[in-house]
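Working notes for the structure below.
Here the complex is missing one protein chain, while the rest keep their positions.
Residue numbering begins at 1 within each chain, and the chains themselves are lettered A, B and C in the order written.
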Amino acid sequence: MPDRLRVIVWGENVHEHKNAIVRQIYPEGMHNCIAAGLREDRKLEVQTATLQERQHGLTKSALAATDVLVWWGHAAHGRVADKVAERVLSRIWEGMGFIALHSSHYSKVFKRLMGTSCSLTWREAGERERLWVCQPAHPIARGIDRFIELEHTEMYGEPFAIPAPDETVFLSWFEGGEVFRSGCTWRRGNGRIFYFRPGHETYPIYFHPIVRQVLRNAVRWAAPEGKWIDRCPNVPIKKARETLTQKGPRLHKEGEAGFR
Amino acid sequence: MPDRLRVIVWGENVHEHKNAIVRQIYPEGMHNCIAAGLREDRKLEVQTATLQERQHGLTKSALAATDVLVWWGHAAHGRVADKVAERVLSRIWEGMGFIALHSSHYSKVFKRLMGTSCSLTWREAGERERLWVCQPAHPIARGIDRFIELEHTEMYGEPFAIPAPDETVFLSWFEGGEVFRSGCTWRRGNGRIFYFRPGHETYPIYFHPIVRQVLRNAVRWAAPEGKWIDRCPNVPIKKARETLTQKGPRLHKEGEAGFR
Amino acid sequence: MPDRLRVIVWGENVHEHKNAIVRQIYPEGMHNCIAAGLREDRKLEVQTATLQERQHGLTKSALAATDVLVWWGHAAHGRVADKVAERVLSRIWEGMGFIALHSSHYSKVFKRLMGTSCSLTWREAGERERLWVCQPAHPIARGIDRFIELEHTEMYGEPFAIPAPDETVFLSWFEGGEVFRSGCTWRRGNGRIFYFRPGHETYPIYFHPIVRQVLRNAVRWAAPEGKWIDRCPNVPIKKARETLTQKGPRLHKEGEAGFR
Partner (left out) sequence: MPDRLRVIVWGENVHEHKNAIVRQIYPEGMHNCIAAGLREDRKLEVQTATLQERQHGLTKSALAATDVLVWWGHAAHGRVADKVAERVLSRIWEGMGFIALHSSHYSKVFKRLMGTSCSLTWREAGERERLWVCQPAHPIARGIDRFIELEHTEMYGEPFAIPAPDETVFLSWFEGGEVFRSGCTWRRGNGRIFYFRPGHETYPIYFHPIVRQVLRNAVRWAAPEGKWIDRCPNVPIKKARETLTQKGPRLHKEGEAGFR
């Protein structure tokens, strides 16, 4: 792991401008609050980007210079350009880490990574949530005791339509009687993915010191371990490792790129 | 498992009309050859659909009446309408089985299910392939001995950019020195997915009796086990299983549909 | 799946004789109560076996004639002979299904299948439990609505020291504030494994009609799909599929069995 990690916190930045409650809680925007939490780790170089910027702030060069992308969206998933979503996916496959927060379960990028509908059940009652650590000693749970308690949260309940996670780091208990897989990891290509449930915009979740600890841990965990550029190369017959001669008919000329 | 399964074999149906070699091998089209192999199991009700049909033959009602969809595409992945690809995905999440053949690794539906680039290395030399059974007694390998040998195939080699499979049923050895994960399963939502590598259009692969056996096995394995309609429902506070009262601010009105 | 399945319900049968509360709830023994629940499916041929029988009732011939083994143990895991536990493991690897109930998380067979410590946290307060279905339409959840409620249960809490499950079918919510992965599946060799949490002996859990429905579903789901006898064979050089000649020194004589 490199000593310093370059992080972009991406925020949809919509409700902060439209909804008085959200604006009051996050006057600087949610992305800036999340970024401030990450900056408590002095070795993280944290920048922000928002939907409203050109290319949503996620140009090719910006992504190339990013180790981990943290994503928060809710009301405007559909306004994220397909082209940008696909560029983010390609960069994840190369090795960039990706952290999807709360309502980002329905973001274009997360749904594309999962290959499922990513639906769930939900209720906005400001109820108590307790996230239990299922894998003590997992790097993402470092410094967390047996659980995290949040007094006021939106509820997300099972069934959560995701593929079986590689690891289930947190499971949530809700006051109203539901449960949820609140902290899950997957790998897609060379990129590490972490979904973390807390984060509804009408509560000051991202000011919570333990939530911030989880986010810093997750960014460290998701750091690229290497880089792989995906090319789908044709292997010429003369470069086969075992002696080989052309047999039978063929569709492609030697060295052709093939269909994509 | 219902006694009778309703299957659609979808074929891109392009090379059969453009390439003399392919037309000679598959004069009725590849989809019809694959369908004929499946019909050797009298309890499979097999239909075909092609790119050229209205909505590619995959209307809402056609998919609703389908238990397993078998997909072959190569040159025209980009011509499959996004709307149709998304409709297929939704039906898979409900429970429909999906079998992706050979170059369909790059089809829109398969890439969306995997969440990865699905790239690989390849060579068209008509070389020998031997598919080894990694899970003896797996239903997809039923009736297959320790391996399948194909005298002339296109080579696909690792790295195959897929998420870790739930099960690796077949691994391929190639004459030219490569290996490949040729038969893999995943689950996405309620749908079962199987990828099977053999099937290049310049060889009569789909006439091979053992390949046909695998396809029949796979269709039986991928049969829906149930059906789930994905709704992402709001749970009203008064319907919470534990007594709950509204606390704190909220974004949504009671009973709202939420953002998608 | 064969029309009829042969099932053994194995019971430790200790507390029923030592503890007045347990004897009162399960006068016929827990194994007989579980067996009665399974027999509500007329196509299941259900027998019982107990610790006290010769070879714990799990002779080689008994296991050879069994499709699915259901296991309940708690106080006497250490009294199960290693030889019998290993025989059960071998039969699971061949294809027999295995269902571990409640405190059987600490049984020799289950711990050997998992390769982990299988520890958890626990509390015996007779509290309410709600098991949420995470995979609607999964065969094990067939006929179950969105959740199962049990008024009085022992609590098991996370961390549950298991390998990442292939599927998480049920997650539990507890009145006292904990959560637990209560219904999980794995595959080991050709055998399907299901762990189901409910079942403390001081409550009449196995009389509950929905619990019995889950058990019947689970037995059907765990039915063998085939049989594979594990042999670790030497492949003689002359039987290699590609022409091969002996090169370099060797440790074993041609056709030797090798070390085990």
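Rule of thumb we're sticking to: a residue touches a chain if its C-beta (ideal position, glycine included) is under 8 Å from a C-beta of that chain, and two chains touch if they have at least 3 such contacts.
Computed from a predicted structure; not experimentally measured.
J.: Looking at B:110, B:160, B:196 or B:228, which makes contact with the chain not pictured?
T.: The missing chain is touched by B:160.
J.: Using the definition of touch stated at the top, determine which of C:113, C:131, C:169 or C:211 touches the missing chain.
T.: Once the missing chain is taken into account, the touching residue is C:113.
J.: Please pick, from C:63, C:84 or C:155, the residue that touches the omitted chain in the full complex.
T.: That would be C:155, which touches the missing chain.
J.: What residues on chain A make contact with the chain left out of this view?
T.: 1, 95, 130, 135-139, 142, 147, 149, 166-167, 187, 190, 224-228, 241
J.: Of the residues in chain B, which ones touch the absent chain?
T.: Given the touch definition above, chain B has residues 130, 132-136, 157-160, 164-168, 171-174, 177-179, 181 touching the missing chain.
J.: Going by the touch rule given at the top, which residues of chain C touch the chain that is not shown?
T.: Those residues of chain C that touch the unshown chain are 15, 19, 21-22, 74-75, 77-78, 90, 93, 103, 106, 112-117, 119-127, 152, 155, 157, 159, 161, 163-164, 166, 175-178, 186-189, 200-203, 228, 230-237, 240-242, 244-252, 258-260.
The rule we apply is simple: only the chains that are shown with their structure count from here on.
J.: Since chain A and chain C are copies that touch, is their contact same (over half of the numbers shared) or different (under half)?
T.: Result for this pair: same.
J.: What is the distance in Å between the mean C-alpha positions of chain A and chain C?
T.: The separation of the two C-alpha centroids amounts to 36 Å.
J.: Two or more other chains in contact with one residue: find those residues in chain C.
T.: Correct list: 130, 135-136, 166-167.
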